[in-house]
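Shown here: the complex without one of its protein chains, the others still in place.
Chains: A and B, in written order; residue numbering restarts at 1 for each.
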Amino acid sequence: MLEVRGLTKIFGGLTAVKDLNFTLDAGEILSIIGPNGAGKSTCFKLIASFLNPTTGTVRFNGKDITGIGPHAVARHGIVRTFQENTSFQDMTVREAVLLGYQKDCKASLAGMIFRSPRARRDEREAGDYADHVLDMLGMTGLANTVSAALPHGMLRNLGIAVALAARPKLILLDEPFAGLNSDETKRGVELIRKIRDDGVTPILVEHDMTAVMSVSERIVVVSFGSKIAEGTPAEIQQNEKVIEAYLGAEDTEIGL
Amino acid sequence: MQKTISMPNVNLPQSVQRSSALKPIGLGLLIAAAYFIAIPLVFGANGYLLNVFTTMAAVSFISFGVWLTFAIGRINLAQAGFALIGAYVTAILVSRLGVSFWICLPLSGAVAALLGGLIGWPVLRLKGVYFAMITLCITEACRLTALSFPALTRGAQGIVDLPLPGELSLFGLTIIPAFEKGARLPFFYLAGTLMLLGLGFMWLLDTSRVGAVFRSLRQNEDLASSLGINVAKYRVVAFMVSCFYAGVGGAFFATLQQNVYPTTFQVLDSVYFMVYCFVGGLEFVIGPLVGALVMMISFELLHEFQRYQTVIFSGLMILCILLMPNGILSVVNRSGKPEEATNA
Partner (left out) sequence: MTQVMLNALVVGTTYALIALGITIIFSIMKVVNFAHGQLYMIGGFVVYYFNVVFGLPFWFGLVMSFLIVGLLGVAMELFLFRPVMLRVKREEVTMLLAMGTAVFLESLALLVFGEKQRGVPPIATGIVELFGARLPTGRIVVIVVAAMLIAALMAFIGYTKTGRALRAMAQDREATALQGVNLKWLSAMGFGLGTGLAGLSGGLLVAIFAVHTGAGTAISIKAFLMIMIGGAGVLSGAILGGFVLGFLESVGYALLPGSLTFLIIFLIVICFLIVRPNGIMGKPWG
């Protein structure tokens, strides 16, 4: 489904991502992990076309999508979430989720403004889909709450809900568990499985090792921009290079 | 007034939306009818005051454009510049080629929108203060352009003695009779109609999905683009609509005053358009109208203070910002309904 070949990004003189290769099959839960500053987030930005790679290609379902721009990537079916609690501050939960449907609207600009029949059908479909997504995330009761008033954990969910509303085939989750307590994390893990069962393939960039180990089917470990290991959670936990990289970074939270 | 702002959101289910959408439309038409009948009845005898309302309507029309650029999160100080472009397009076409005013009016808007699109495409990548400063420079650049090419614009002398709008007829049927010399009422109705059409379109736009997309751009462009929204395209669309309003408004003023000078619209006017939006409140489509009404009427009330007029006016403006930093309508709103219902 996704094929990353020789992806390299150099900022000034600094190599953030170096010759990264990996592939992903539909329906698989893949995590990219690594110590702080290893280049995981940069990798996401490269895939989602928020950054142009220095060299290398990203192919999605056989099509080259390298550097075509974020909105174009989204139209191919890849949607990313953001670190921290990025949302549309002044919109209600439902408004934000409805907006996620934008790329599937078929009405023209004028049609939307003057409420053509097609635009109305778009709105009906968007509404139905939004209700489905909100239900899946257990946020139906919060539909009319303004985003800015949501608690931290729910804001994270909203980010995922908005991304899902765009009906992606592949969803890039940037640190979905950061700042969540263990209860919320447990629900988050379930949610990711649910998303996958719903037909959306998730990729995670994550710090929380316990969660990563329990949710992932395959893990790619990145250190200083390069891939140092790849395998199942069990294999990764045994991998000496990985342990070394993490100890080197004085990050002992590998969840062993 | 309050009813008109509590418009339903496009995001409500269609059934809910349609039934409650009728209310503000009905109320709006009622207020419009009252405006068209009552103002001429009360002030008809006093041509000066009627003119104040004419100017107010046209100025709020132009300000709707500024409001729209605020909606996408840009502080637009180029509005006076594009109004000047519209004014010159009409003045040149009417005076040199004898084109009918009724063709020039939309055409001026189209030219302004086109130029707005060309300039806006690169410039809209700038944000915040940078965008404000560059648009201010655009206004100034428009004035200098008018000064620098006297062959076309007659430079500082301006284009004067423009004819009044002629008859508008379709298939031999007179739709609008020619404007008579010295008659103020036709201009009052024309400005009022423009204002209502402008407001109506803005309202449709704001409550539609396009309005939601615009608001999303103000709040987070990255997030919007990650959802497949072509941020650059929507930004330019908003800016072009804004410039269209400016161009049409400029063409109207050129014809109302029957002349255009490079100073007809300048930086201070851009600032005032922005002030009207602020005073009325940026959250509401009707904000620019309320702002223009309040500001222009208070400016006229200060008329008898003669040379102290501007000092008191700007003093009041500062005081207004100090006391109600979020606009007049925000006060109305606070006592009215919960916050959630008004984030349109």
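What we mean here is this: contacts are C-beta pairs under 8 Å (C-beta built on N, C-alpha and C of every residue); 3 or more make two chains touch, one makes a residue touch a chain.
Keep in mind that what you see is a predicted model, and the values were worked out from it rather than measured.
Student: So there's a chain missing from this view; which of the remaining chains does it actually touch?
Tutor: B
Student: For the chain that's not shown, point to the residue among B:A141, B:L168, B:A232 or B:V294 touching it.
Tutor: Result: among the candidates, B:A141 touches the missing chain.
Student: Please pick, from B:V210, B:A254 or B:V275, the residue that touches the omitted chain in the full complex.
Tutor: B:V275
Student: Contact with the hidden chain only, please: which chain B residues?
Tutor: Against the left-out chain, chain B lists 70, 75, 119, 122-123, 125-130, 132-134, 136-138, 140-141, 144-145, 147-148, 267-268, 271, 274-275, 278, 282, 307-308, 310-311, 313-315, 317-318, 321-322, 325-326.
In this text, only the chains that are shown with their structure count from here on.
Student: Could you state the distance in Å from the CA-based centre of chain A to that of chain B?
Tutor: Centre-to-centre distance between chain A and chain B: 41 Å.
Student: Touching residues of chain B toward chain A in the complex: what are they?
Tutor: 9-11, 13-14, 201, 204-205, 208-210, 212-213, 215-216, 219-220, 222-231, 237, 339-340, 343
Student: Show which residues of chain A lie in contact with chain B when the two form their complex.
Tutor: Listed in rising order, the residues are 48, 50, 69-71, 74-75, 79-82, 86-92, 94-95, 98-100, 102-103, 105, 107, 109, 112-115, 119-120, 122-124, 127, 144-146, 162-163, 165-166.
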